[in-house]
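First the structure, then my questions, so here it is.
Left out: one protein chain. Kept in place: all the others.
Order of writing sets the chain letters: A, B and C. Residues in each chain are counted from 1.
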Amino acid sequence: MIIVMKPESVESQIQEISKKLQSLGLGVHISKGTQRTIIGVIGDKKALCGIPIELMPGVEKIVPIMESYKLAGKTFKPEPSIIDVNGVKIGGKELTIMAGPCSVESRAQIMEAALAIKKSGAQFLRGGAFKPRTSPYSFQGLEGEGIQLLKEAKEATGLQIISEITSEYLVEKFIDTIDMFQIGARNVQNFQLLREVGRSKKPVLFKRGPATTMDEWLNAAEYIMNEGNYNVVLCERGIRTFETATRNTLDISAVPVIKALSHLPIIVDPSHAAGKAQYIASLSRASIAAGADGLIIEVHPNPMQALSDAAQQITPPQFDCLCKDISKIAEILGREFQYGS
Amino acid sequence: MIIVMKPESVESQIQEISKKLQSLGLGVHISKGTQRTIIGVIGDKKALCGIPIELMPGVEKIVPIMESYKLAGKTFKPEPSIIDVNGVKIGGKELTIMAGPCSVESRAQIMEAALAIKKSGAQFLRGGAFKPRTSPYSFQGLEGEGIQLLKEAKEATGLQIISEITSEYLVEKFIDTIDMFQIGARNVQNFQLLREVGRSKKPVLFKRGPATTMDEWLNAAEYIMNEGNYNVVLCERGIRTFETATRNTLDISAVPVIKALSHLPIIVDPSHAAGKAQYIASLSRASIAAGADGLIIEVHPNPMQALSDAAQQITPPQFDCLCKDISKIAEILGREFQYGS
Amino acid sequence: MIIVMKPESVESQIQEISKKLQSLGLGVHISKGTQRTIIGVIGDKKALCGIPIELMPGVEKIVPIMESYKLAGKTFKPEPSIIDVNGVKIGGKELTIMAGPCSVESRAQIMEAALAIKKSGAQFLRGGAFKPRTSPYSFQGLEGEGIQLLKEAKEATGLQIISEITSEYLVEKFIDTIDMFQIGARNVQNFQLLREVGRSKKPVLFKRGPATTMDEWLNAAEYIMNEGNYNVVLCERGIRTFETATRNTLDISAVPVIKALSHLPIIVDPSHAAGKAQYIASLSRASIAAGADGLIIEVHPNPMQALSDAAQQITPPQFDCLCKDISKIAEILGREFQYGS
Partner (left out) sequence: MIIVMKPESVESQIQEISKKLQSLGLGVHISKGTQRTIIGVIGDKKALCGIPIELMPGVEKIVPIMESYKLAGKTFKPEPSIIDVNGVKIGGKELTIMAGPCSVESRAQIMEAALAIKKSGAQFLRGGAFKPRTSPYSFQGLEGEGIQLLKEAKEATGLQIISEITSEYLVEKFIDTIDMFQIGARNVQNFQLLREVGRSKKPVLFKRGPATTMDEWLNAAEYIMNEGNYNVVLCERGIRTFETATRNTLDISAVPVIKALSHLPIIVDPSHAAGKAQYIASLSRASIAAGADGLIIEVHPNPMQALSDAAQQITPPQFDCLCKDISKIAEILGREFQYGS
C-alpha cells in the first residue's frame, strides 16, 4: 500500500503517519519526490483494518498495490485448479459443455433436451427450477418439482445436473439432488447466500454480475472459498453497457484476464450475453478460441414453446452443429471435446 | 405491444400470427407500411405469457408499449404516496433526513451520532449492523448487537431507526426492533428477500442497484408491493459507470424521472454515490433542489475512528451546516425541513 | 510514478531498472515489502517519454501518482479562473446563463428567443449554425447564414453569442463574429480542432464527451491551453451509461470534482443530459445547488416548430420561471444572478 501526500503536506504530518504505522507493527518507507512525498507501507495490511489513513492530515490518497482476494488468486495457487464433479473434471484438458433449457417445464421437455445434448457430447444438463425474473408477473419456475424432473433426467442419461439456487433456504434442501449449484448474476454479491453455499462444500458455478468488475468477482468468490469450499467455477455471462443490440455485452476478455489473475476455471454463457439465438454459435466459437474451459448454453427441444427466454434458446440440431465446431477449435488449442459421444 | 414483421415476411405469416393472437382472446390491428407490416396487439398481454411470438416465422421484433410494472406505476396511482413510519411521513411536504454512521460500532459512538443528528433536525437514525462488504476480510458489522444499540439510541432520542437487512432469516427476527428495513444495492434483485420483506408489511427503503435501470428498479419494487406491502421508499445511490473520480455516478435525473413514472417517494444517498466526504454537501443540496423527498447521509462523530467507509462519512458540524442549507432550499421549492429542532 | 515489481522478480531486475532510471537523471527509491518490491521514481517524468518501463523484466505494473495535465490543474493555479468574454465574467460571484434554440432557424425565431432570454437575465445567446447530427439525413443547420442571424440578434440585444465550431476551417472564418466558440461533445478529442481553437485565443466552452473521464477531459483541455489559450470554460452535459430513461446521464458530481481538480469554471447543460423538456427545471436547480458557475439551456419560442431536438427545448415562460428559482438558490450559496434584468 502506498500513501500519497498532498503537495502542501508538511514534515510533521509525514512523521505522525509514520509513527502511527510503526505503532501498528508496520514498516515505513518514505520517498520524497520533486512534487510529492509518498509513503510505502510494509507488512500485513490487516493491521490497518479500521484505521482510516486517508483521513489523516496531509494525505491525498491511498494506492493499493495488491489485490484484496487471496484464495482465488494466483499468488495463493499458481497452477490451474481442476474441479471434480462426480468424476467430470472442469478446468483440465477436456472442455466442459453444459446445456439444457432456460426453465424446466415438463418431464417430456427436460428428457428430450437431456437425450439430445448427451448425444452431442455435453456432460452437464442445465435447467432452471427457481427462476429470478425481472417482473414478478413472469413465470417463476417449477421449483421443487423442477429439481425432481432434473433428477429423473440425470438417472436416464448419466448427465450431471446444474441448477440455480436463489435462497439460503434451498442449499440444504437440494444438496443431495443437484450436482452443481449455480449462483446467478443477480446474486453475485448476495454474501449470505455465498457463505451458505461455501459451507455446503458443493461445486458451484459462479456467474459474474452485470456490473461486477473482475476484481470484485474474485473477492465475491472469496466469500465462498473462505468457508472452505474451493470448488468454484467462474462463468462470464455478459456485462451491462450502453449497447442495446445484445441483451448484455459479452466481455470475452474476461477469459484471458481471469486466467492471468486466478487459478479457477472459467466458462462462458453466450445465451444470456447475446439474448438472441442467432448470435450463440458465433459467441460460443469465440469463447472456446479465447481459451475458456467450457460453455453453458440454453438449448430447448422447441423454443417456440418455451416459457422463458424463448428468443435466446437454440434447438438440438443447432447445438449439435455447434459442438462439432467446438471440438475442432479445441484441437487447435491443444484441448479436447468428445463430440457426439 | 406491437409486432414488427420482417420486410420479406409474407401474407400467410401475418395471418398465422393473427389467428394465434385471436385464439388467445386478443385483438389484432394490422398496419401495412411501405416497407414493413406491423401488428398491434390489443387486450391483456398476460394471455401471451409463455408464447414466444418473436420466434414465429416472419417476425422481426416485438416493441412493448407499456411498462411491465403496475402497482409501482402512476397509471395505478396517479397521486404521490406518503409513507408513514410511526408518524414520520415520507413523501409529503416535509423533507425526511436520515443520518448516522456507516456501521454501528459502539454504544458511545451511536449515541453521540444520534444526539447530534437529532439536534440538526434529522428524523431517522441509520446505522449498519449487517454489512455487505466487497471483501470477506473487511469488518462485517456488529450484527444483532448493533441492532440492540440502535434500539437504545432510539429510546434515548425518539429517532426512527433504519438498518439494512441482508438475509431472509433476519426479517422476522428484527421486525419489531427496526422501524424501517433497508434493502441494499447489492440485493436489488434478490427476489426472495424482496418477497420476504413484502410479506412483512414493514416500511422499506429500497436502494437502486449499481446496474439497475429505473424500469428494472420499479419492477423489483413490484416484488415487494405484490406481496401487499406498499410502504416502499426508493433511494438513488449512484450507478456504475466508466468514471472513477467518484465511487459511483449519482444519477440525479432519477429524481425527476421517478417522479414522472411512479407515485413512490424517492430520497438520495449522496454518501455512497460520492464515496468522498468533500463532495457530500454539494450533492445533498443538488438532490433537494432536484426535488428529492429527503436524504440519507453517513455521519460519524469521529470519521478518523470509523471501521468502514471512513472516507465518505461527514462530521456532525458538517452535517449541521448542510441541514441549514437544506432547509433554505426546501423553502424555495415550497417544501419544509425543520432545521435545528 | 511507482513501479510495482512482480512477486517473483529478482534483485538483478531491480538493479537494472534503477540503473536505467538513474541514467536518465531520475531519482530512485526502493522499498521492499513482505510480498512486493516497489520502486519510487523521482524527478521529471518527461525523461521517461518513450521508455516502456512496464515492459522491463520483473515489472508487474506502473502506478502513476500525479495527473498528466498541468495547465488545467490546481497545482498550476490554485485560485479559480474567471474567464472574461467582452466584459461578461464566467466563474466569479455572478452566475452565467446561456440560452437559446438548439438550431438557428430564422431571423424571427432567433430574435424572439434573444429578446425573451435577455428579459429573464441571460447573458449569452446560444444557437447552433453548424449542427453535428447522428444521421446525415437530419437538418444540419443554416451554417454561415445562421452565424449572421446570431450577429444581428446580438446587435439588437447586447447578448454575447456562443455557437459550435465543428471544423478547423471555421475557426478563422468566424473568429470576429462569434464571442465564444463551443466545442461539442463529439469533438472532445478532435485534437486538431482543439489546437486550432487554442491558437485562436478565443474564449471556448468545452463540452465533456459522452465517454470521457474527468481526467481525459482535463487532458483534452490541455491541448487548448498548451497553445496559449487559457480562456476555457468546461461544460458537463451528461455521459453515456446503460440507463435509457434520459438521453444521457447527467454526472452532477462533475461539478464538485472539477472544482477540486481544476481552476477552470464549469457550467452545466441540462438540455442534452435530459433530452426531455420536463426534466430541465429539476436538473438546472440541482446544478446550481451543486455549485456550478452557470447553465446553458435550450430555449425555443415555439418548440413545436423546432427543426432539431424539439423534445428537449423549453419555452420562454418556462425559462423565466427557472431563472427566478436560480436567482434564489444562488443567494443561498453566496452567489448572484440578476433575474429579470
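Here is the rule we go by: a residue touches a chain if its C-beta (ideal position, glycine included) is under 8 Å from a C-beta of that chain, and two chains touch if they have at least 3 such contacts.
Quick caveat, the model's predicted, so the values are computed rather than measured.
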item	value
Residue in contact with the excluded chain [from C:Ser18, C:Ser167 or C:Gln318]	C:Ser167
Which residue of C:Met56, C:Ala260 or C:Cys321 touches the chain not shown here	C:Met56
Contacts of subunit C with the absent chain, listed as residue ranges	46, 49-50, 52, 54-56, 68-70, 132-139, 166-169, 186-187, 189-193, 209-211, 216, 219-220, 222-223, 226, 240, 303-308, 310-311
Hidden partner chain, residues of subunit B it touches	2, 4, 7, 27, 29, 31-36, 38, 40-44, 63, 65-66, 75, 240-242, 244
Footprint left on subunit A by the chain that the document does not show	211, 213-215, 239, 241-246, 249-253, 255-257, 260-261, 273-274, 278-279, 282-283, 285-291, 325, 328-329, 332-333
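Operating definition for what follows: only the chains that are shown with their structure count from here on.
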item	value
Chain-level touch network, classified as line, ring, star, complete or other	complete
Distance between chain centroids, defined by C-alpha means - subunit A, subunit B (Å)	27
Inter-centroid spacing, subunit C versus subunit B (mean Cα positions, whole Å)	31
Intercentroid distance (Cα basis), subunit C paired with subunit A, Å	39
Contacts with 2+ other chains: residues of subunit A	240
